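Removed: one protein chain of the complex. Kept in place: all other protein chains.
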Amino acid sequence: MKFDTPAGTNPIDRLTVVGKPTDRIDGPLKTTGTAPYAYERHDVVAGQAYGHVLGAAIAKGRITRMDVAAARAAPGVITIVTAETAGPLGKGKWNTAKLLGGPDIQHYHQAVALVVAETFEQARHAASLIQVDYQAEPGAYDLAAARAGATEAKGEPDTGAGDFHGAFAAAPVQLDATYTTPGQSHAMMEPHASIAAWDGDKLTLWTSNQMIRWGVKDVAQTLNMPEENIRLISPYIGGGFGGKLFVRSDALLAALGAKAAGRPVKVALHRPLIANNTTHRPATIQRIRIGTGKDGKIIAIGHESWSGDLPDGKPETAVQQTRLLYAGANRLTAMRLAVLDLPEGNAMRAPGEAPGLMALEIAMDEMAEKLGMDPIQFRILNDTQVDPEKPERPFSQRQLIACLQQGAERFGWSRRPAKPASVRDGRWLVGMGVAAGFRNNLVTKSAARVRLDGQGVVTVETDMTDIGTGTYTIIAQTAAEIMGVPLDRVVVRLGDSSFPVSCGSGGQWGANNATAGVYAACMKLRQAVAQKLGFNAAEPHFADGHVSSGGHAVPLAQAAKGGEMVAEDGIEYADLHKRYQQSTFAGHFVEVGVDAATGEVRLRRMLAVCAAGRILNPKSARSQVIGAMTMGAGAALMEELAVDKRRGFFVNHDLAGYEVPAHADIPHQEVIFLDEVDPISSPMKAKGVGELGICGVGAAIANAIYNATGVRVRDYPITLDKLLDRLPEIA
Amino acid sequence: MGTRYHTDVSRRGVLLGAVASVALTTSARGGQATPTGGDGAAATSSGPVPVMNPVKAKVSFTVNGKAETLEVDTRTTLLDALREHLRLTGTKKGCDHGQCGACTVIVDGRRINSCLTLAVMHEGGSVTTVEGLGTPARLHPMQAAFVKHDGYQCGYCTPGQICSAVAVLEEIKAGIPSHVTGDLTKAPPLTATEMRERMSGNLCRCGAYSNILDAMAEVAGLQSAGGPA
Partner (left out) sequence: MRPFTYERAASAADAAAKAASVPGARFIAGGTNLLDLMKLQIETPAHLIDVNGLGLDKIEETADGGLRIGALVRNTDLAADGRVRRDYGVLSRALVAGASGQLRNVATTAGNLLQRTRCPYFYDPNQPCNKRQPGSGCSAIGGVTRQLGVIGTSDACIATHPSDMAVAMRVLDATVETVRPDGTGRAIPIADLHRLPGDTPHVETVLERGELITAVALPRPVGGTQLYHKVRDRASYAFALVSVAAIVQPDGANNGIAWGRVALGGVAPKPWRVEAAEAHLKQGAKATTAVLLADARPTPDNAFKIKLAERTLAAVLREARA
């Protein structure tokens, strides 16, 4: 199905199932521990051996000698895979560093060996017996030091409009400030894990991966084998957040290990390996310049960002939102990329916008203060309904002002004193902060297959994944709505490369595109069903398990009495996304308390008001938003991959050292979705919400801390040591 | 405590990559303590490697009311005994180091991290896992409340959260104090703040905390966890 004109009225608009707050259909499995994750598939293949990964002990250099004799001789050891034994390997399109290092080492904890043994305990111990000699080489590990040598990244030219430099210089009110965000780790609760089994030259991988199609292609490319001989199965994923967009060393080494062992092998990355072995959100340095008139209207806005990555890596696109969020005739955005020999930087939840808004939305707060304006008023004043770089391109929907205004009312924003450090509640300094949230809506093709059986059960198959996003449920809702059956008559099968290719899960594009693909397939099935049942009317009615037209109703199941009916189709997008800017918006509101003595920051209230198209399942969508707000709170207050700049690695590489928010950090969270349908986005009229919740919330926290204390911190995370010197004296 | 160290570091240079290229030898045990005990299990770079076979031990305990007897490697944690030997994979391995709570089970009436205890240490013990609380067809009230309040997303921390949640309500009932308990001489109150603090050993990266609180509040019979209390 080609989507080339804005959606008109369609079966989804009935909203008998779609749009209702619906318990997840996978809930009973997940809450009873019976949803099977990758490492747990005892059921799929017999004789699984255990693999344990050894990571490199240096950040950069070469292996000069590797002695595996002791490990090979250890009890239970079946085989050992190294770069030497693996033979020539390709590199996946989505990987920057090789998944199996040696002799060259590109980053700390890059995998250098897999030990396969009869038991987990044996494999882990034998891996410790491998001796590796390294020749270490000097590397670059400090972004600030490498900043001067950073260059324009391939395919990421500077953008702008008007004359930024001239206009900024002439602006009556100016802000020129630099902000930093540290590297962050996805820290999903399920470690990367895979089981590999070979049947002749065919490979099956039960794995934990967000993007099945990308995975198949990259496994094929890495192992130099045809795609059709590879099957990926990933029905349950214990969190990804971008960290499982790509094939990682667990999958490759399980495949290589299984080949070498001649039997299935399972591999999970041990937790202390994950931060350095896999990808992370790169650190940024961001310079923001805003020039306004005395009236507060933005005349010039510039956002430059520096980040680092391994050679041939990509920049963190932290300036993205600044191209679109606020008006202003004179604009500049620029990204510079330095070569760093730290582990591979890559996508993490809302890449670009998440760290970009952490900086931009502090800058907006600072600018509002300079102007003596309320920060909400300042944002409203500079709203734009068109792409500021290309004013002929309108936003398909843009309710940022409504998000901010409704949020202000709901949150009691009027009680916020403009003067910082003026509210005290016992030991706590109390403050409120606001920030705009912004994340683009990305459209990409997505397909599905729908089956109807003689009992009237509708089964949807697509290689789409559910990484906690609620995909199972919204796909079931979509199919139920279109086919006119109750939710419990729909079966959803996901995460299998033998199913039609979907958009996969990432970039908050999953919900809209995957359900649009299911929409396309269901509409095709409806057509076939109508034909089969002899309805000549163009549009018979599908409801209550029946197909009807003009008083004539037939049970839907009737169509499949003589055999299952199957339809396959997908959604493809023409150019609406080029003609219209499609984005999602939020107003984030936070109240914090800062301990007047210690500087500890504790969140007291959080509210997000979101405008993100049709909300397919308000229950799971709300969960996505509060979850992203929680991750944003971590980014604001505690998360930092601490770099040892001499040795080139993330030092705090476990869940004790890399602190993510715990229950006690998170207060009650409120989410409001504005009524919105966006017929430009897809037949579902939906957009994504999974990343919107993290976009802006960090800055709202930072701004609340400023309001509470009068201390402006521009370097995340905002830990107490950055406040302590400037808090009031205590007796 | 009689910890003794192998002091031969001659082959283990110090890495100073920023200065010049230097040679360094490590093994995964490189740079770490190796005991000087006479069993000779630690491989050195020069000597031959004596084989040290796993030590097997028999252990009997009940899991979800069912008697189980296992012969395990002494190194096997309770977590791996459950997941790999008994194939009860509801209990999750998130970190294997007591840093996340995904492996929480209830042993002899108390919630513990099953990753940081050996199976052989539980002779005669009674283990309850998430599978023992309820089944998809017959959910435990806490499991049902998690579904109703969407107290999970990816589902991986969920079994640990649920085992903890069940135990936390019991701990409050039993009067065990927490970090946020105001008056130590009184029984701790059943409040959102108490529940949040007590649940903090169960990380959820999807960030379902606010919903988990709502689920617990419902099971505990509280009106709402919503307020700042």
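Chains: A and B, in written order; residue numbering restarts at 1 for each.
Just so it is clear, a residue touches a chain if its C-beta (ideal position, glycine included) is under 8 Å from a C-beta of that chain, and two chains touch if they have at least 3 such contacts.
Given the structure is predicted, the values throughout are model-derived calculations rather than measurements.
*Asks:* Please pick, from A:244, A:577, A:647 or A:714, the residue that touches the omitted chain in the full complex.
*Replies:* Only one listed residue reaches the unshown chain, and that is A:647.
*Asks:* Any idea which of B:63, B:127, B:145 or B:167 touches the chain not displayed?
*Replies:* In the complete complex, the chain left out is touched by residue B:167.
*Asks:* With the missing chain put back, one of A:144, A:418 or A:597 would touch it. Which one?
*Replies:* Only one of A:144, A:418 or A:597 touches the chain omitted from view, namely A:597.
*Asks:* What does the interface between chain B and the hidden chain look like in terms of residue numbers?
*Replies:* Residues in contact with the chain left out: 1-7, 9, 12, 14-15, 26, 28-35, 37-39, 41-42, 52-55, 57, 73-75, 77, 96-98, 101, 104, 110-113, 115-118, 120-121, 164, 167-168, 171, 174-179, 181, 184-185, 196-198, 200-203.
*Asks:* Which residue numbers on chain A touch the omitted chain?
*Replies:* Per the touch rule, chain A residues meeting the hidden chain are 57-58, 75, 121, 124-125, 128, 272, 427, 595, 597-600, 602, 637-638, 642-644, 646-647, 651-654, 656-657, 659, 661-665, 717, 719-721, 724-725, 727, 730-731.
Basically, only the chains that are shown with their structure count from here on.
*Asks:* On a C-alpha centroid basis, what's the spacing between chain A and chain B, in Å?
*Replies:* Roughly 27 Å, centre to centre.
*Asks:* Under the definition above, what is the set of chain B residues touching chain A in their complex?
*Replies:* Contact set of chain B toward chain A: 15-30, 43, 45, 49, 51-54, 73, 75-76, 80, 83-84, 87-97, 99-100, 102, 129-131, 133-137, 139, 143-144, 146-148, 150, 152-159, 162, 180, 192, 195-197, 199-213, 225-228.
*Asks:* Hey, which residues of chain A end up touching chain B in the complex?
*Replies:* Residues in contact with chain B: 23-24, 26-37, 39-40, 42, 54, 57-61, 64, 67, 69-70, 73-76, 119-122, 125, 127-139, 186-191, 236-241, 268, 270-272, 467-470, 604-605, 619-620, 622-624, 626-631, 645-648, 654-656, 660-664, 666-669.
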